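All protein chains but one are shown in place.
The block that comes next holds chain A.
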Amino acid sequence: MNKLIKWGLPVVGLVVLGIGWYLGLAWAPPDREMGDVQRIMYVHVPLQWMAMLAMFLNFVMAVTHLLKSKPGWKLDSMAESAAEVGLVLGTLGMVTGAIWGRPTWGVYWSWDPRLTSEAIMLVTYTGYLVLRRFVEDPDKRATWSAVVAILGAINLPIVWFSVRWWRSLHQVQSSPKTVDPQMVLPLRVSAIGLLLLTIAWLFHRYRIALAERRAEVALPEALPGSGAPSVHDTPKVA
């Protein structure tokens, strides 16, 4: 089972994503108004979906960690990997959005509610990951970062609904009813491919985080930068 996730999932994910992108970039018709520029949707939209999914996973792990009376390291490690993967996906999503924004809106960046709330989200999770690096005690780190994750997750619904609440420059989420079926299919295939890749990536990152946590608890001086005094630092008695 483990081997299947480790090797099978990324391979299948890459193949599906490749098919999805081929369909999106070569098979689907160009948009009537935006032309070929619109095709970045097959990259940008799945990236943002997966980023939101990863951030939501981080929130669920944080809540579960705080609710459990005896939480182990698994929840904390999963929360850490979800935040990291989500941050990378969200940043890529924002960059692809900016690349699309330049020819379409005329600017890379606009202070639109969706873009602004997304930027706040990315900075929030950067802070979350920085906090994790600055706390040595693994127990305290797990609890504190769970609290910070919950406080930060309050922004997630704002990011998601911002396009509906404010109706600004960024368009409202489309639904299969409003989009041509020839565009829905590549979008769905790309999203499934990226979902599989994201799951594989999450598992990979999770295994590393869990191993790190176990090493930290078993041997505090084994990890670099753990703050614990190593044998070489012991002052010699004169």
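For the reader, a short list of remarks on this structure follows.
One rule holds for everything that comes next: a residue touches a chain if its C-beta (ideal position, glycine included) is under 8 Å from a C-beta of that chain, and two chains touch if they have at least 3 such contacts; residues count from 1.
Here is the rule we use: contacts and distances are computed from a predicted model.
The chain not displayed here is annotated in its UniProt record as "Heme exporter protein B", chosen from "3-oxoadipate:succinyl-CoA transferase", "Heme exporter protein B", "Aspartyl/glutamyl-tRNA(Asn/Gln) amidotransferase subunit C" or "Ger(X)C family spore germination C-terminal domain-containing protein". In the complete complex, the hidden chain is touched by one of A:Val60, A:Leu131, A:Leu169 or A:Ile192, namely A:Leu131.
Screening A:Ile120, A:Leu156, A:Leu169 or A:Val184 for touch with the missing chain picks out A:Ile120.
The chain not shown here is touched by just one of A:Met34, A:Leu66 or A:Ile192, and that residue is A:Leu66. When you scan A:Val107, A:Ile154 or A:Ile208 for touch with the missing chain, the hit is A:Ile154. Touching residues on chain A toward the chain that is not drawn are 66, 116, 120, 123-124, 126-128, 130-131, 134-136, 140, 143-144, 146-148, 150-152, 154-155, 158, 227.
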